[in-house]
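The complex appears here minus one protein chain, its other protein chains still in place.
Showing chain A:
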Amino acid sequence: MALPICLSIAAVLFALGLYGVISQTNLVMIMMGVELMLAAAMLNLVAFWRLLHPHTYTLQMFVLVVMTVMALEAAVGFALATQRFRSRGSVEVEEAADLKEEGV
């Protein structure tokens, strides 16, 4: 019973993150959607570790790797947002097309 509960919650969280990534226009809000999707992946890994393979620590190690990915996604995303805000005064992704080369 516990495994379907965890996986269902992870599936819904993943879908919520996907909704955020597709529907938001703000770069920081899109990053929030990505974080939700990665959090769903972490929940799956922890549930599989606890309920199916509690003596296999590779799954816990992968959770640490996903946490690392979340941290670097935030760091690089915020850096891009900072630079974008400096150059254009906005972090709306719909306005990011003006970085495109003329005639492309």
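In the analysis below, a contact is a pair of C-beta atoms (placed from the backbone, for glycine too) under 8 Å apart; a residue touches a chain by one contact, two chains touch by 3 or more; residues count from 1.
To be clear about the criterion, contacts and distances are computed from a predicted model.
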UniProt protein name of the chain not shown, from "NADH-quinone oxidoreductase subunit J", "Sugar ABC transporter permease", "Acyl-CoA dehydrogenase family protein" or "Aromatic ring-hydroxylating dioxygenase subunit alpha": "NADH-quinone oxidoreductase subunit J"
Touch list for chain A against the chain that is not drawn: 1-9, 11-20, 22-26, 28-29, 31-33, 35-36, 39, 42-43, 46-47, 49-55, 57-58, 60-61, 63-65, 67-72, 74-76, 78-83, 85-86, 90-92, 94
